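Here's a slice of the assembly, chains where they normally sit.
By written order: A, B and C. Residues from 1 in each chain.
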Amino acid sequence: MATLPLISDEEASAEVLAVFDDIRAVRGTEYINNFWRALAHDPALLAATWGRLKEVIGPGELDPLVKEMLYIAVSVANGCEYCIHSHTAAARAKGMSEAQYGELLGVIGMAMQTNGLVTAMQVEVDDAFLA
Amino acid sequence: MATLPLISDEEASAEVLAVFDDIRAVRGTEYINNFWRALAHDPALLAATWGRLKEVIGPGELDPLVKEMLYIAVSVANGCEYCIHSHTAAARAKGMSEAQYGELLGVIGMAMQTNGLVTAMQVEVDDAFLA
Amino acid sequence: MATLPLISDEEASAEVLAVFDDIRAVRGTEYINNFWRALAHDPALLAATWGRLKEVIGPGELDPLVKEMLYIAVSVANGCEYCIHSHTAAARAKGMSEAQYGELLGVIGMAMQTNGLVTAMQVEVDDAFLA
């Protein structure tokens, strides 16, 4: 249960509805997920977060699916259950195959492992990496 | 300074040298970076870690550059300085442009932010994400 | 479900009951929350933890509400669900307004983001900050 009740369309202010409408337009779906409905308690924070996310996750130099996988990777290391579920669903919606998902899991697991080993041994960065 | 001195080729056992040789062959370079030279104190751990990394980071369903960027994403969330430097260098060696790097930073930063917001509000996962 | 059953007043030893009584007296409520009832399996750990928390969270140089918000900030970064709920409830009980909560969320989210960006780029600390 969230620390804040979710804001329905009926309860939303005009400022919040404008953001919800933009989310719907950009994503091509009527569905507004719980994150935005919780964040709607602070309309300025909602608008700033959505405005920025829209830019970051949108078209650019990196493939949209790659961005979702990067989002999953960060969310796993931070242990964010909601984010893992929402971005895994988004990655699948953008075409992630089960084979790609398996490789993603493999890379995340291996990165966690070598992060731990390097940190435990406090290995100094090679000059070669700083060139 | 590491918790263990780095093992030079001269100090390395036959078992360690065999791993070093495989690293050199797979990567097409004579250079063995500090991580492996520290890990060489435990030859079995060295062999297991390299053997697994070789598979995970190697050719597959995901682009090798994407794998490096995923590695960076996890390493940033875990705060692993060595890993960030080594995999950023590797990503550049595999062709990451500065524009791609900028987008990678943007996605990592945004993921950190929304991880924090969702976790703070303890938003419940939408049923839609669990279908 | 916890790894340990919660200890009721009836099951509590005299040593544990003495801590429970102090919690009740300091907080002005009969309610003992689950954290203390789980920790009561180790009476010495219970006594040490409560004794220290009482001092840390009590009156001092920082406002009690500020301390609760700091507690939330740390708990979010660590992903501690229980702590987030308990200290958000405590902050509200100490008068945190929804506007203040919105700003708290904003600061936590922004700190997470710039933590990620700085760490990703491994920016060196300015001499100006070390003076």
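The definition used in the following text is that a contact is a pair of C-beta atoms (placed from the backbone, for glycine too) under 8 Å apart; a residue touches a chain by one contact, two chains touch by 3 or more.
It should be emphasised that the depicted structure is a prediction, and the values quoted were computed from it without experimental measurement.
Depicted are 3 of the identical subunits; the complete assembly encoded in this structure file consists of 6 such copies.
Heads up, the rule we're going with is that only the chains that are shown with their structure count from here on.
Using mean Cα coordinates as chain centres, the one most removed from chain A is C.
Comparing each chain's Cα centroid with the centroid of every protein Cα atom identifies chain A as the most central.
Between chain A and chain B the centroid-to-centroid distance comes to 21 Å (mean Cα coordinates, whole Å).
Chain A and chain C have Cα centroids separated by 27 Å.
Between the CA-based centres of chain B and chain C the separation comes to 34 Å, rounded to the whole angstrom.
Counting partner chains per residue, chain A shows two or more touched chains at residues 3, 39, 45, 49, 74, 78, 80.
Against chain B, in their complex, chain C makes its touches with residues 72, 76-77, 79, 81, 84-85, 104-105, 108-117, 119-122. Those residues of chain B whose C-beta lies close enough to touch chain A in the complex are 1-4, 31, 33-35, 38-39, 45, 49, 52-53, 55-57, 60-62, 66-67, 69-71, 73-78, 80-83, 85-86, 88-89, 97, 99-100, 102-104, 106-115, 117-126, 128-131. Residues of chain A touching chain C in their complex: 3, 39, 41-42, 44-45, 49, 74, 78-80.
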